[in-house]
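Have a look at this one.
Apart from one protein chain that is not included, each protein chain of the complex appears where it belongs.
Letters are used for the chains, namely A and B, taken in the order the chains are written, and counting of residues starts over at 1 for each.
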């Protein structure tokens, strides 16, 4: 009834239930990079994670984006807008918050259909 | 399987899947207004959006409220409490966070049944 992917002690990277998948918060691959690169690699990780479970960015229902400073809002959105599949954008909220590590500039929580 | 409403490049205003609707983050109609008025018009936008897809505030499952300063917590709650239908309140969390635009005092993420 509940299916989990890449489960460690602290969290699973994805949890599936009722045709819905909940991803753990995704951050940049390289946290020393700037906001554009961090957003790009964060979204690549979302792509890979969704692909691995048989979903895709075309099936994202809801995304919550946490950004360290709203000064980076436009640069983040530029990468986001080009990543979102035309006509299949999810619901989204974006607020300012600091992440677990000081150098992380952006994090995303995703709920998708599967 | 997935139905979207008012889809633009960045986000959809509502995404429906599995009898559940995810709304994009709703903010005040007029961001120069005070917290009471911002909360009021934000919730009116939730009402309209839910109505347009055949849901209603009586069917909200979960609400996440982001408030710019907890100094506004009581004033926001006063409007919230009078808006929530008696006996049909959703699960709720409220934390302090800054929104995309400096002048926005409150934002809400809603998941509802449909």
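Keep in mind that, in the parts below, contacts are C-beta pairs under 8 Å (C-beta built on N, C-alpha and C of every residue); 3 or more make two chains touch, one makes a residue touch a chain.
Keep in mind that what you see is a predicted model, and the values were worked out from it rather than measured.
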*asked:* So one chain is hidden, and I want to know which residue out of B:12, B:26 or B:64 touches that hidden chain in the complete assembly.
replied: B:64
_By the contact criterion defined above, which parts of chain A meet the unshown chain? Give residue numbers in ascending order._
1-2, 4, 7-15, 17-18, 20, 22-25, 64, 66, 97-102, 107, 109, 111
*Hey, which chain B residues sit against the chain that's not shown?*
18-20, 59, 61-64, 70, 73, 77, 80-81, 84, 86-97, 111, 113
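Throughout what follows, only the chains that are shown with their structure count from here on.
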*How big is the gap, in whole Å, between where the Cα atoms of chain A centre and where those of chain B centre?*
21
